[in-house]
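A protein chain is absent from this complex, but the other protein chains hold their places.
Each chain gets a letter, A and B, in the order it is written, and its residues are counted from 1.
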Amino acid sequence: MTERYDVLIVGAGPAGLAAAQAAASHGARVGLLDAQARPGGQVWRHDVRRAAPRAARKAIAALHQVEILTQHHVVACEDHALLVETPQGAERLTYGALVLATGARELLLPFPGWTLPGVAGAGGLQALLKQGWPIAGKRVVVAGSGPLLLAAAATLRAHGARLLGIYEQAPAATVNAFARQLLHWPARAAQAISLRARLAGVPYRCGSIVRSAHGEGQLGAIEIEGARGVHRLECDQLAVGYGLVPNVELAGLLGCAMEHDGAHPQVQVDSLLRTSVADVHAAGELCGIGGLAAARIEGAIAGHAAAGDDEAATALLPQRAQARRFADLLRRHFALDPRLHALATPQTLVCRCEDVTLAALDGFTDARAAKLATRCGMGACQGRICGSALAELGCFPRGGVRPPLFPARLATLALAESEPSFSDEYRGN
Amino acid sequence: MNLSGRVRLTVNGQPVEVPAGASVAAAVAHVTLQFRRAVHGEPRAPLCGMGVCFECRVQVDGVAHVRACMTPARDGMRVQTDD
(Lines give C-alpha, C1' and ligand atoms only; values in the text may rest on other atoms or scores of the structure.)
Protein backbone atom coordinates (compact mmCIF):
# COMPACT_ATOMS: atom_id res chain seq x y z
CA MET A 1 0.00 0.00 0.00
CA THR A 2 2.99 2.31 0.42
CA GLU A 3 5.23 3.23 -2.53
CA ARG A 4 8.38 5.30 -2.21
CA TYR A 5 9.64 7.74 -4.84
CA ASP A 6 12.71 9.93 -4.92
CA VAL A 7 10.73 12.54 -6.76
CA LEU A 8 6.95 12.57 -6.82
CA ILE A 9 5.20 14.97 -9.17
CA VAL A 10 1.57 15.99 -8.85
CA GLY A 11 0.00 17.00 -12.13
CA ALA A 12 0.84 15.54 -15.54
CA GLY A 13 0.34 18.68 -17.61
CA PRO A 14 3.20 20.42 -19.44
CA ALA A 15 4.94 21.45 -16.19
CA GLY A 16 4.64 18.04 -14.58
CA LEU A 17 5.75 16.21 -17.73
CA ALA A 18 8.82 18.44 -18.03
CA ALA A 19 9.59 17.98 -14.33
CA ALA A 20 9.33 14.21 -14.68
CA GLN A 21 11.67 14.14 -17.64
CA ALA A 22 14.21 16.39 -15.90
CA ALA A 23 14.12 14.47 -12.62
CA ALA A 24 14.34 11.10 -14.32
CA SER A 25 17.39 12.23 -16.31
CA HIS A 26 19.32 12.12 -13.04
CA GLY A 27 18.37 8.52 -12.36
CA ALA A 28 15.80 9.33 -9.69
CA ARG A 29 12.81 7.07 -9.17
CA VAL A 30 10.04 9.33 -10.41
CA GLY A 31 6.30 9.03 -9.97
CA LEU A 32 4.02 11.32 -11.98
CA LEU A 33 0.46 11.33 -10.76
CA ASP A 34 -2.66 12.94 -12.12
CA ALA A 35 -6.34 12.77 -11.37
CA GLN A 36 -7.21 12.48 -15.06
CA ALA A 37 -7.25 9.21 -16.94
CA ARG A 38 -4.43 10.28 -19.31
CA PRO A 39 -1.39 12.51 -19.00
CA GLY A 40 -1.37 15.88 -20.74
CA GLY A 41 -3.13 18.15 -18.29
CA GLN A 42 -5.69 20.60 -19.61
CA VAL A 43 -3.84 22.26 -22.48
CA TRP A 44 -2.58 18.93 -23.83
CA ARG A 45 -5.67 16.99 -22.92
CA HIS A 46 -6.09 13.90 -25.07
CA ASP A 47 -8.67 14.35 -27.81
CA VAL A 48 -10.63 11.21 -28.68
CA ARG A 49 -11.22 12.36 -32.23
CA ARG A 50 -7.99 14.11 -33.14
CA ALA A 51 -4.25 13.54 -32.83
CA ALA A 52 -2.45 15.24 -29.96
CA PRO A 53 -0.19 18.23 -30.69
CA ARG A 54 3.35 17.22 -31.58
CA ALA A 55 4.84 18.87 -28.48
CA ALA A 56 2.49 16.89 -26.26
CA ARG A 57 3.29 13.59 -27.97
CA LYS A 58 7.00 14.31 -27.63
CA ALA A 59 6.73 15.28 -23.97
CA ILE A 60 4.87 12.09 -23.13
CA ALA A 61 7.12 9.90 -25.28
CA ALA A 62 10.18 11.41 -23.59
CA LEU A 63 9.25 9.89 -20.26
CA HIS A 64 11.60 7.02 -19.63
CA GLN A 65 11.81 5.41 -16.22
CA VAL A 66 8.83 7.45 -15.03
CA GLU A 67 5.86 5.77 -13.44
CA ILE A 68 2.73 7.46 -14.70
CA LEU A 69 0.00 7.17 -12.11
CA THR A 70 -3.28 8.24 -13.71
CA GLN A 71 -6.63 8.50 -11.92
CA HIS A 72 -4.72 9.16 -8.70
CA HIS A 73 -6.50 11.73 -6.57
CA VAL A 74 -4.55 13.30 -3.74
CA VAL A 75 -6.71 13.22 -0.63
CA ALA A 76 -4.41 14.31 2.19
CA CYS A 77 -0.78 14.73 3.05
CA GLU A 78 1.50 13.69 5.84
CA ASP A 79 5.18 14.27 6.39
CA HIS A 80 6.82 13.39 3.03
CA ALA A 81 3.80 11.34 2.01
CA LEU A 82 0.57 11.75 0.08
CA LEU A 83 -2.58 9.76 0.65
CA VAL A 84 -4.11 9.09 -2.77
CA GLU A 85 -7.32 7.50 -3.96
CA THR A 86 -7.44 5.39 -7.11
CA PRO A 87 -10.32 3.52 -8.73
CA GLN A 88 -8.90 0.39 -7.08
CA GLY A 89 -8.54 1.76 -3.57
CA ALA A 90 -6.19 3.96 -1.65
CA GLU A 91 -2.42 4.22 -1.45
CA ARG A 92 0.20 6.06 0.44
CA LEU A 93 3.02 7.48 -1.68
CA THR A 94 6.12 8.69 0.09
CA TYR A 95 8.69 10.95 -1.48
CA GLY A 96 12.09 12.49 -1.03
CA ALA A 97 11.09 15.57 -2.98
CA LEU A 98 7.69 16.67 -4.22
CA VAL A 99 7.01 18.79 -7.30
CA LEU A 100 3.60 20.46 -7.37
CA ALA A 101 2.43 21.02 -10.92
CA THR A 102 -1.28 21.26 -10.18
CA GLY A 103 -1.94 23.89 -12.83
CA ALA A 104 -4.95 26.12 -12.88
CA ARG A 105 -8.69 26.03 -13.24
CA GLU A 106 -10.98 28.41 -15.01
CA LEU A 107 -12.31 31.50 -13.31
CA LEU A 108 -16.07 31.11 -13.59
CA LEU A 109 -18.13 34.11 -12.56
CA PRO A 110 -21.81 34.09 -11.60
CA PHE A 111 -24.40 35.79 -13.79
CA PRO A 112 -28.15 35.25 -14.11
CA GLY A 113 -28.73 31.89 -15.75
CA TRP A 114 -25.21 30.52 -15.36
CA THR A 115 -26.53 27.38 -13.70
CA LEU A 116 -28.53 26.31 -16.78
CA PRO A 117 -27.40 23.12 -18.47
CA GLY A 118 -25.69 24.28 -21.64
CA VAL A 119 -23.58 26.88 -19.88
CA ALA A 120 -20.01 25.70 -19.33
CA GLY A 121 -16.56 27.16 -19.01
CA ALA A 122 -14.67 27.97 -22.22
CA GLY A 123 -11.82 25.67 -21.29
CA GLY A 124 -14.47 23.53 -19.67
CA LEU A 125 -16.42 22.90 -22.86
CA GLN A 126 -13.15 22.38 -24.73
CA ALA A 127 -12.17 19.68 -22.23
CA LEU A 128 -15.59 18.03 -22.53
CA LEU A 129 -15.35 18.03 -26.33
CA LYS A 130 -11.97 16.37 -26.30
CA GLN A 131 -13.55 13.58 -24.30
CA GLY A 132 -16.27 13.00 -26.81
CA TRP A 133 -18.99 15.50 -25.83
CA PRO A 134 -21.39 15.74 -28.81
CA ILE A 135 -21.30 19.22 -30.33
CA ALA A 136 -21.65 18.75 -34.11
CA GLY A 137 -24.26 21.11 -35.51
CA LYS A 138 -24.89 22.82 -32.15
CA ARG A 139 -25.05 26.63 -32.02
CA VAL A 140 -22.28 27.70 -29.70
CA VAL A 141 -21.18 31.08 -28.33
CA VAL A 142 -17.72 31.53 -26.83
CA ALA A 143 -17.25 34.34 -24.34
CA GLY A 144 -15.09 35.59 -21.51
CA SER A 145 -11.51 36.72 -21.78
CA GLY A 146 -8.06 35.89 -23.04
CA PRO A 147 -6.45 33.86 -25.81
CA LEU A 148 -7.95 30.69 -24.32
CA LEU A 149 -11.20 31.72 -26.00
CA LEU A 150 -9.61 31.36 -29.42
CA ALA A 151 -8.16 27.97 -28.58
CA ALA A 152 -11.51 26.78 -27.26
CA ALA A 153 -13.27 28.13 -30.34
CA ALA A 154 -10.83 26.37 -32.66
CA THR A 155 -11.48 23.05 -30.91
CA LEU A 156 -15.22 23.68 -31.08
CA ARG A 157 -15.07 24.32 -34.80
CA ALA A 158 -12.88 21.30 -35.42
CA HIS A 159 -15.52 19.20 -33.67
CA GLY A 160 -18.26 20.53 -35.90
CA ALA A 161 -19.88 23.20 -33.72
CA ARG A 162 -21.69 26.11 -35.38
CA LEU A 163 -19.78 29.00 -33.85
CA LEU A 164 -22.00 32.05 -33.56
CA GLY A 165 -19.29 34.32 -32.23
CA ILE A 166 -16.49 34.99 -29.80
CA TYR A 167 -17.18 37.72 -27.26
CA GLU A 168 -14.09 39.10 -25.52
CA GLN A 169 -14.67 41.36 -22.53
CA ALA A 170 -11.44 43.35 -23.02
CA PRO A 171 -11.92 46.49 -25.11
CA ALA A 172 -10.78 46.50 -28.75
CA ALA A 173 -8.07 49.05 -28.07
CA THR A 174 -6.24 46.87 -25.56
CA VAL A 175 -6.73 43.70 -27.58
CA ASN A 176 -5.22 45.48 -30.59
CA ALA A 177 -2.35 46.75 -28.46
CA PHE A 178 -1.76 43.17 -27.34
CA ALA A 179 -1.73 42.01 -30.96
CA ARG A 180 0.90 44.63 -31.81
CA GLN A 181 3.06 43.42 -28.90
CA LEU A 182 2.92 39.93 -30.37
CA LEU A 183 5.34 41.14 -33.06
CA HIS A 184 8.03 40.75 -30.40
CA TRP A 185 7.06 37.12 -29.89
CA PRO A 186 7.19 35.50 -33.32
CA ALA A 187 6.15 32.03 -32.19
CA ARG A 188 3.14 33.45 -30.37
CA ALA A 189 2.26 35.61 -33.33
CA ALA A 190 2.35 32.60 -35.63
CA GLN A 191 0.13 30.68 -33.22
CA ALA A 192 -2.36 33.55 -33.08
CA ILE A 193 -2.44 33.90 -36.84
CA SER A 194 -3.01 30.17 -37.26
CA LEU A 195 -5.85 30.25 -34.72
CA ARG A 196 -7.47 33.21 -36.46
CA ALA A 197 -7.19 31.40 -39.79
CA ARG A 198 -8.93 28.36 -38.34
CA LEU A 199 -11.65 30.66 -37.08
CA ALA A 200 -12.18 32.50 -40.37
CA GLY A 201 -15.70 33.84 -40.61
CA VAL A 202 -16.42 33.67 -36.90
CA PRO A 203 -17.27 37.10 -35.48
CA TYR A 204 -14.80 38.22 -32.81
CA ARG A 205 -16.24 41.09 -30.73
CA CYS A 206 -14.29 42.96 -28.12
CA GLY A 207 -15.69 44.90 -25.18
CA SER A 208 -18.61 42.46 -25.04
CA ILE A 209 -19.91 40.54 -22.07
CA VAL A 210 -22.59 37.93 -21.60
CA ARG A 211 -25.05 39.46 -19.16
CA SER A 212 -27.44 36.60 -18.73
CA ALA A 213 -28.48 33.18 -19.96
CA HIS A 214 -32.06 32.08 -20.50
CA GLY A 215 -33.95 28.86 -21.08
CA GLU A 216 -36.41 26.39 -19.63
CA GLY A 217 -34.45 23.53 -18.13
CA GLN A 218 -31.57 24.22 -20.46
CA LEU A 219 -29.92 27.06 -22.32
CA GLY A 220 -31.90 28.64 -25.15
CA ALA A 221 -30.54 32.16 -25.47
CA ILE A 222 -28.11 34.67 -24.02
CA GLU A 223 -28.01 38.42 -23.69
CA ILE A 224 -24.82 40.16 -24.76
CA GLU A 225 -23.85 43.70 -23.88
CA GLY A 226 -21.45 45.17 -26.40
CA ALA A 227 -20.33 48.49 -27.79
CA ARG A 228 -23.64 48.86 -29.62
CA GLY A 229 -25.92 47.97 -26.73
CA VAL A 230 -27.59 44.80 -25.61
CA HIS A 231 -28.70 42.04 -27.97
CA ARG A 232 -30.15 38.58 -27.61
CA LEU A 233 -28.70 35.54 -29.28
CA GLU A 234 -30.31 32.11 -29.45
CA CYS A 235 -27.83 29.30 -28.86
CA ASP A 236 -27.54 25.74 -27.57
CA GLN A 237 -24.32 26.03 -25.68
CA LEU A 238 -22.35 28.86 -24.08
CA ALA A 239 -18.64 28.48 -23.33
CA VAL A 240 -17.67 31.28 -21.00
CA GLY A 241 -14.48 31.65 -18.98
CA TYR A 242 -12.70 34.65 -17.47
CA GLY A 243 -9.15 33.40 -17.36
CA LEU A 244 -7.47 31.10 -14.91
CA VAL A 245 -7.06 30.66 -11.16
CA PRO A 246 -4.05 28.77 -9.75
CA ASN A 247 -4.84 25.42 -8.12
CA VAL A 248 -3.12 25.99 -4.79
CA GLU A 249 -5.17 23.69 -2.56
CA LEU A 250 -2.59 20.92 -2.19
CA ALA A 251 0.16 23.48 -1.63
CA GLY A 252 -2.02 25.06 1.03
CA LEU A 253 -2.58 21.72 2.72
CA LEU A 254 1.18 21.16 2.76
CA GLY A 255 1.60 24.52 4.45
CA CYS A 256 3.33 26.29 1.56
CA ALA A 257 3.40 30.07 1.85
CA MET A 258 1.20 31.95 -0.61
CA GLU A 259 1.34 35.32 -2.25
CA HIS A 260 -1.49 37.15 -3.96
CA ASP A 261 -1.90 38.23 -7.53
CA GLY A 262 -5.04 40.28 -7.38
CA ALA A 263 -7.82 38.36 -5.67
CA HIS A 264 -6.33 34.89 -5.95
CA PRO A 265 -3.51 33.18 -4.07
CA GLN A 266 -0.53 31.64 -5.82
CA VAL A 267 2.35 29.62 -4.40
CA GLN A 268 5.35 31.60 -3.30
CA VAL A 269 8.60 30.17 -4.70
CA ASP A 270 12.26 31.16 -4.71
CA SER A 271 14.35 31.51 -7.86
CA LEU A 272 14.77 27.71 -8.13
CA LEU A 273 11.03 27.22 -7.59
CA ARG A 274 11.35 25.88 -4.07
CA THR A 275 8.31 26.59 -1.88
CA SER A 276 8.52 27.62 1.77
CA VAL A 277 8.21 23.95 2.76
CA ALA A 278 11.39 21.85 2.62
CA ASP A 279 11.54 19.39 -0.29
CA VAL A 280 8.42 20.80 -1.91
CA HIS A 281 8.87 22.48 -5.31
CA ALA A 282 6.27 24.11 -7.51
CA ALA A 283 6.15 24.73 -11.25
CA GLY A 284 3.74 26.27 -13.71
CA GLU A 285 0.38 27.95 -13.28
CA LEU A 286 0.09 27.49 -9.52
CA CYS A 287 3.04 29.89 -9.09
CA GLY A 288 1.08 32.49 -11.07
CA ILE A 289 -0.66 32.15 -14.41
CA GLY A 290 2.16 32.03 -16.97
CA GLY A 291 0.98 29.88 -19.86
CA LEU A 292 2.34 26.83 -21.61
CA ALA A 293 5.91 28.00 -22.31
CA ALA A 294 6.49 29.11 -18.72
CA ALA A 295 5.00 25.87 -17.40
CA ARG A 296 7.34 23.74 -19.49
CA ILE A 297 10.49 25.57 -18.54
CA GLU A 298 9.50 25.80 -14.89
CA GLY A 299 8.71 22.11 -14.83
CA ALA A 300 12.24 21.37 -16.04
CA ILE A 301 13.74 23.73 -13.44
CA ALA A 302 11.76 22.19 -10.61
CA GLY A 303 12.47 18.65 -11.81
CA HIS A 304 16.24 19.24 -11.86
CA ALA A 305 16.17 20.96 -8.48
CA ALA A 306 14.01 18.21 -6.96
CA ALA A 307 16.54 15.62 -8.17
CA GLY A 308 19.30 17.65 -6.55
CA ASP A 309 20.90 19.26 -9.62
CA ASP A 310 20.64 22.96 -8.91
CA GLU A 311 23.17 23.72 -11.62
CA ALA A 312 21.01 22.29 -14.38
CA ALA A 313 18.05 24.14 -12.90
CA THR A 314 19.91 27.44 -12.74
CA ALA A 315 20.96 27.18 -16.39
CA LEU A 316 17.29 27.38 -17.41
CA LEU A 317 16.44 30.52 -15.47
CA PRO A 318 16.89 33.00 -18.36
CA GLN A 319 14.35 31.06 -20.44
CA ARG A 320 11.94 31.26 -17.54
CA ALA A 321 12.27 35.02 -17.30
CA GLN A 322 11.48 35.33 -21.01
CA ALA A 323 8.39 33.12 -20.75
CA ARG A 324 7.10 34.96 -17.71
CA ARG A 325 7.36 38.31 -19.49
CA PHE A 326 4.76 37.08 -21.94
CA ALA A 327 2.47 36.20 -19.08
CA ASP A 328 2.74 39.74 -17.75
CA LEU A 329 1.76 41.03 -21.17
CA LEU A 330 -1.35 38.86 -21.13
CA ARG A 331 -2.34 39.92 -17.66
CA ARG A 332 -2.04 43.59 -18.49
CA HIS A 333 -4.16 43.39 -21.61
CA PHE A 334 -6.92 41.09 -20.44
CA ALA A 335 -7.68 42.65 -17.07
CA LEU A 336 -11.32 42.08 -16.17
CA ASP A 337 -13.93 44.77 -16.73
CA PRO A 338 -15.49 45.82 -13.38
CA ARG A 339 -18.92 45.38 -15.02
CA LEU A 340 -18.35 41.63 -14.72
CA HIS A 341 -18.36 41.95 -10.96
CA ALA A 342 -21.87 43.35 -11.04
CA LEU A 343 -23.59 40.78 -13.27
CA ALA A 344 -24.93 38.58 -10.49
CA THR A 345 -28.23 39.85 -9.09
CA PRO A 346 -29.27 39.24 -5.47
CA GLN A 347 -31.19 36.15 -6.66
CA THR A 348 -28.29 34.66 -8.63
CA LEU A 349 -26.93 31.47 -7.11
CA VAL A 350 -23.30 31.88 -6.18
CA CYS A 351 -22.67 28.57 -4.43
CA ARG A 352 -23.92 26.03 -6.94
CA CYS A 353 -23.38 23.03 -4.67
CA GLU A 354 -25.63 24.33 -1.90
CA ASP A 355 -27.81 26.77 -3.88
CA VAL A 356 -26.82 29.90 -1.98
CA THR A 357 -27.78 33.23 -3.53
CA LEU A 358 -25.69 36.37 -3.55
CA ALA A 359 -28.32 38.06 -1.37
CA ALA A 360 -27.87 35.42 1.33
CA LEU A 361 -24.21 36.44 1.60
CA ASP A 362 -25.01 40.07 2.16
CA GLY A 363 -23.14 41.51 5.12
CA PHE A 364 -20.59 38.72 5.51
CA THR A 365 -16.94 39.65 5.39
CA ASP A 366 -15.50 36.27 6.19
CA ALA A 367 -15.80 32.95 4.34
CA ARG A 368 -16.19 30.87 7.48
CA ALA A 369 -18.92 32.99 9.03
CA ALA A 370 -20.76 32.97 5.70
CA LYS A 371 -20.37 29.21 5.42
CA LEU A 372 -21.68 28.54 8.93
CA ALA A 373 -24.71 30.72 8.39
CA THR A 374 -25.59 29.95 4.76
CA ARG A 375 -23.78 26.70 3.77
CA CYS A 376 -21.93 28.66 1.06
CA GLY A 377 -18.84 26.65 0.11
CA MET A 378 -19.92 23.62 2.11
CA GLY A 379 -20.64 21.38 -0.86
CA ALA A 380 -18.73 18.87 -2.90
CA CYS A 381 -16.56 21.39 -4.78
CA GLN A 382 -15.40 22.60 -1.39
CA GLY A 383 -15.73 26.22 -2.36
CA ARG A 384 -13.48 26.04 -5.40
CA ILE A 385 -16.07 27.61 -7.70
CA CYS A 386 -17.91 30.00 -5.36
CA GLY A 387 -14.82 30.80 -3.29
CA SER A 388 -12.81 31.96 -6.28
CA ALA A 389 -15.80 33.83 -7.68
CA LEU A 390 -16.50 35.62 -4.40
CA ALA A 391 -12.83 36.54 -4.04
CA GLU A 392 -12.87 37.95 -7.59
CA LEU A 393 -16.07 39.87 -6.82
CA GLY A 394 -14.33 41.42 -3.82
CA CYS A 395 -16.71 39.88 -1.25
CA PHE A 396 -14.25 37.92 0.88
CA PRO A 397 -11.22 35.68 0.32
CA ARG A 398 -11.67 31.93 0.08
CA GLY A 399 -11.56 30.01 3.35
CA GLY A 400 -8.78 27.67 4.45
CA VAL A 401 -8.08 24.28 2.90
CA ARG A 402 -8.33 21.06 4.81
CA PRO A 403 -8.46 17.37 4.11
CA PRO A 404 -9.84 15.67 2.21
CA LEU A 405 -8.51 17.76 -0.65
CA PHE A 406 -11.35 16.41 -2.79
CA PRO A 407 -14.29 14.34 -1.60
CA ALA A 408 -13.00 10.81 -1.06
CA ARG A 409 -14.42 7.44 -0.14
CA LEU A 410 -14.63 6.95 3.60
CA ALA A 411 -12.59 3.78 3.14
CA THR A 412 -9.80 5.96 1.78
CA LEU A 413 -9.97 8.33 4.73
CA ALA A 414 -9.65 5.32 7.03
CA LEU A 415 -6.37 4.24 5.42
CA ALA A 416 -4.07 6.65 7.21
CA GLU A 417 -1.14 4.67 8.57
CA SER A 418 0.90 7.09 10.59
CA GLU A 419 0.26 9.44 13.42
CA PRO A 420 1.66 12.69 11.92
CA SER A 421 -1.34 14.84 11.35
CA PHE A 422 -2.92 16.31 8.29
CA SER A 423 -1.66 19.86 8.11
CA ASP A 424 -4.80 21.64 9.17
CA GLU A 425 -5.58 24.64 11.24
CA TYR A 426 -9.24 24.67 10.59
CA ARG A 427 -11.95 24.20 13.19
CA GLY A 428 -15.64 23.71 12.91
CA ASN A 429 -17.61 22.92 9.83
CA MET B 1 -13.75 -1.45 -25.52
CA ASN B 2 -14.61 -3.69 -28.46
CA LEU B 3 -12.71 -4.12 -31.70
CA SER B 4 -14.39 -1.17 -33.38
CA GLY B 5 -12.81 1.28 -30.93
CA ARG B 6 -16.26 2.10 -29.62
CA VAL B 7 -17.58 1.74 -26.10
CA ARG B 8 -21.17 0.67 -25.42
CA LEU B 9 -22.94 1.56 -22.19
CA THR B 10 -26.36 2.62 -21.00
CA VAL B 11 -27.49 5.99 -19.72
CA ASN B 12 -30.84 5.94 -17.91
CA GLY B 13 -31.39 2.56 -19.51
CA GLN B 14 -30.81 3.83 -23.02
CA PRO B 15 -27.93 2.29 -25.01
CA VAL B 16 -25.19 4.75 -26.00
CA GLU B 17 -22.06 4.29 -28.06
CA VAL B 18 -19.04 6.59 -27.72
CA PRO B 19 -15.45 6.49 -28.97
CA ALA B 20 -12.91 4.72 -26.78
CA GLY B 21 -11.42 7.22 -24.36
CA ALA B 22 -14.62 9.23 -24.14
CA SER B 23 -15.87 10.25 -20.72
CA VAL B 24 -19.08 9.24 -19.03
CA ALA B 25 -20.03 12.93 -19.33
CA ALA B 26 -19.91 12.64 -23.11
CA ALA B 27 -22.00 9.49 -23.01
CA VAL B 28 -24.62 11.17 -20.82
CA ALA B 29 -24.75 14.20 -23.13
CA HIS B 30 -25.90 11.91 -25.95
CA VAL B 31 -29.04 11.21 -23.90
CA THR B 32 -29.68 14.23 -21.69
CA LEU B 33 -28.20 17.52 -20.59
CA GLN B 34 -29.64 17.10 -17.11
CA PHE B 35 -26.96 15.38 -15.07
CA ARG B 36 -27.93 16.07 -11.49
CA ARG B 37 -30.65 17.85 -9.58
CA ALA B 38 -29.42 20.69 -7.44
CA VAL B 39 -30.48 21.17 -3.83
CA HIS B 40 -33.62 23.04 -4.86
CA GLY B 41 -34.38 20.73 -7.76
CA GLU B 42 -32.94 22.59 -10.76
CA PRO B 43 -31.24 20.46 -13.39
CA ARG B 44 -27.48 20.90 -13.73
CA ALA B 45 -24.85 19.87 -16.25
CA PRO B 46 -21.04 19.96 -16.37
CA LEU B 47 -19.56 23.42 -15.91
CA CYS B 48 -15.79 23.10 -15.55
CA GLY B 49 -15.16 19.92 -17.54
CA MET B 50 -12.11 19.13 -15.45
CA GLY B 51 -13.26 17.63 -12.16
CA VAL B 52 -13.50 20.79 -10.08
CA CYS B 53 -17.15 21.87 -9.99
CA PHE B 54 -18.91 18.56 -9.23
CA GLU B 55 -21.93 19.60 -11.31
CA CYS B 56 -21.62 16.46 -13.45
CA ARG B 57 -22.16 13.96 -10.66
CA VAL B 58 -24.09 10.86 -11.74
CA GLN B 59 -24.59 7.32 -10.55
CA VAL B 60 -22.32 4.74 -12.19
CA ASP B 61 -23.05 1.06 -11.61
CA GLY B 62 -24.97 1.92 -8.47
CA VAL B 63 -22.30 4.21 -7.01
CA ALA B 64 -23.60 7.72 -6.38
CA HIS B 65 -21.78 11.04 -6.78
CA VAL B 66 -19.33 9.95 -9.48
CA ARG B 67 -17.88 12.82 -11.50
CA ALA B 68 -18.88 11.99 -15.07
CA CYS B 69 -16.19 14.21 -16.58
CA MET B 70 -13.42 12.37 -14.72
CA THR B 71 -14.63 8.88 -15.46
CA PRO B 72 -13.78 7.09 -18.73
CA ALA B 73 -16.73 5.33 -20.29
CA ARG B 74 -16.41 1.55 -20.24
CA ASP B 75 -18.32 -1.24 -21.94
CA GLY B 76 -21.37 -2.33 -19.99
CA MET B 77 -21.45 0.61 -17.60
CA ARG B 78 -24.87 1.55 -16.30
CA VAL B 79 -25.14 5.28 -15.80
CA GLN B 80 -28.06 6.96 -14.11
CA THR B 81 -28.70 10.69 -13.87
CA ASP B 82 -31.00 12.26 -11.28
CA ASP B 83 -34.69 12.03 -12.31
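Convention: a contact is a pair of C-beta atoms (placed from the backbone, for glycine too) under 8 Å apart; a residue touches a chain by one contact, two chains touch by 3 or more.
The working rule: contacts and distances are computed from a predicted model.
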Can you match the unshown chain of the complex to its UniProt protein name from these: "Protocatechuate 3,4-dioxygenase subunit beta", "FAD-dependent oxidoreductase", "Electron transfer flavoprotein subunit alpha/FixB family protein" or "Glutamyl-tRNA(Gln) amidotransferase subunit A"?
"FAD-dependent oxidoreductase"
Residue among A:His80, A:His214 or A:Arg402 that touches the chain left out of view:
A:Arg402
Against the hidden chain, subunit A presents residues 76, 78, 83, 366, 368-369, 372-373, 378-380, 382, 402-404, 407-429
List every residue of subunit B that touches the chain not included in the displayed model.
39, 63-65
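The definition used in the following text is that only the chains that are shown with their structure count from here on.
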When the centre of a chain is set as the mean of its C-alpha atoms, what distance in Å lies between subunit A and subunit B?
22
Once bound in the complex, which stretches of subunit A touch subunit B?
35-38, 42, 46, 48-49, 71, 105-106, 108, 115, 117-121, 123-128, 131-134, 217-218, 352-355, 379-381, 384-385, 406-407
Interface residues, subunit B side, partner subunit A - complex
18-23, 25-27, 29-30, 33-35, 38-40, 42-55, 57, 65, 69-73
